[in-house]
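Heads up: the structure comes next, in structure tokens.
With one protein chain removed, the remaining protein chains of the complex are shown where they sit.
And then chain A:
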Amino acid sequence: MSEIEETIKRVQGHKGVLGIVIVNSAGVTIKSTLDNELTAKYSSLLTQLAGKARSVVRELDTSNDLTFLRIRSKKHEIMVAPVQDPSAE
């Protein structure tokens, strides 16, 4: 659907955004605007990290859940938005 494409383009067009990667819960890349190798790295590493972060949040309080994860490094910032319900992608 063009809506989806449009949304993705909108985020991509933000100032400072280098790329977008969409990953399913198994860690398989669905869509990416970066090159293959980088995409594979980001998918695998961030899936694990987001999973770990979510488990941290839930262990501290089981009624809580992870909404957003930002990793700021010297050169870049990575933003990870996991989806709340575990049944969808």
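Operating definition for what follows: a residue touches a chain if its C-beta (ideal position, glycine included) is under 8 Å from a C-beta of that chain, and two chains touch if they have at least 3 such contacts; residues count from 1.
Everything below uses one rule, namely that contacts and distances are computed from a predicted model.
Engineer: Absent chain per UniProt: "Sorting nexin-2", "WD repeat domain 63", "Ribosome biogenesis protein RLP24" or "F1-FO ATP synthase epsilon subunit"?
Structural biologist: Not shown, but named in UniProt as "WD repeat domain 63".
Engineer: For review purposes, identify every residue of chain A that touches the missing chain, sorted by number.
Structural biologist: Counting only chain A, the missing chain is touched by 1, 3-4, 7-8, 11, 14-17, 24, 26-31, 40, 43-44, 67-68, 70, 72, 74, 77, 79, 81, 83-84, 88-89.
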